[in-house]
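Complex shown without one protein chain; remaining protein chains in place.
All chains are identified by letter, namely A, B and C, in their written order; residue positions are counted from 1 within each chain.
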């Protein structure tokens, strides 16, 4: 199965991600990278006066994205072991979230992921992801590492 | 306003938390502690064959709960600075999530929170929360710290 | 080999910990718990005017202690996978550090550890540790988990 299909299938298994409206934007198998978009919607706003997406939505987006990056790298059934998110600045009102993550290192059992969430300008990130995942086994595509 | 009302008002500002079905279970103003429940629902399941709540749901629950614990302590407008979640074991099928958090230390600008998510037996936690929040100002109820 | 001997042997393999003057205080095999003390010494002070142990010393103490707790639990060759330390308040001048950690959960490959560093009063902790370790294999003493 292609990485695009795997990432889409992964999202399809996450009713929570689907309910938020998260979409796969791009997949880069060589780098183990993936990006997703969460379109702004009034229902996801925290404070109606501000029209800003609620912080928990960023958390959910980065959590789903991190696991997808591990799958894109060719690793089956990733489970989050631990994750850290730094919230760097408030989100901009009425603006989509874009998140990009990379599975930048794997060992026999562990996949290390880092990512970022922004709103169009990567130099002004809204949040930062650092996470580790444990996975069941490698697909043939993942090769020996 | 009482801590119970503040916590309920806080949840009311989180359409995302409401959509998941998160409920306030208890509030302890003296300890800065709060607990919440997320009832099991078929729509929040990851893998239909397993009937287990998806991991992102745990993340969302702990994130909302942590901010509520800061409010219960008498601090206004907490914003998550960074959070860490450790995922300790898979959730049990068809079982509710219960999460408990405590704002165990505050300084002039920072609130430190720790919490746990379990399914009825605190000795078998599903996930562990460690987080810091930054807050705008203290309510009178918070007193001098 | 007894847990006490294992913990002492572990410290003996850490010239860095020995150079700092870290000592094993107690070992609890059943809980996978361990405590250590770092006596105050003028050479470990950050700002001479304050006579407070430098923050990096707390980090080193908690890092060594976390690995020792995994060994006490009966697991061989733990390697830190990731650790988080929260610094809760400044250390008290001319005062020893006491650190306590517990390996509170293990899976097939991962050990979860939490700990605290204080100066005599556990209710006034100086720092908080959250960490995961990966380990080579179980000793017979560790039993099945």
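Here is the rule we use: a residue touches a chain if its C-beta (ideal position, glycine included) is under 8 Å from a C-beta of that chain, and two chains touch if they have at least 3 such contacts.
Quick caveat: nothing in here was measured; it's all calculated off a predicted structure.
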Q: Identify the visible chains that the left-out chain touches across the whole complex.
A: A, B, C
Q. Touching the left-out chain: which of C:7, C:57, C:99 or C:116?
A. C:57
Q. Please identify, in ascending order, the residues of chain B that touch the omitted chain?
A. 81-82, 84, 109-110, 132, 134
Q: Just the residue numbers, please: which parts of chain A touch the chain that's not shown?
A: 84, 86, 88-89, 105, 107, 112, 114, 125, 128, 130, 132
**Q.** Interface with the unshown chain - residue positions in chain C
**A.** 13-17, 19-20, 43-47, 54-57, 59-60, 63-64, 67, 79-87, 90
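Keep this in mind: only the chains that are shown with their structure count from here on.
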Q) Going by the average position of its CA atoms, which chain sits the greatest distance from chain A? A) C
Q. Could you name the chain whose CA centroid falls nearest to the centroid of all protein CA atoms?
A. B
Q: Look at both sides of the chain B and chain C contact and report whether the same residue positions are involved, with over half shared, or different ones.
A: same
Q. Per the centroid of Cα atoms for each chain, what is the distance between chain A and chain C, given in Å?
A. 33
Q) Rounded to the nearest whole Å, what is the centre-to-centre distance of chain B and chain C, using the mean of the C-alpha atoms as each centre? A) 28
Q | Touching two or more other chains - residues of chain C | A | 84, 132
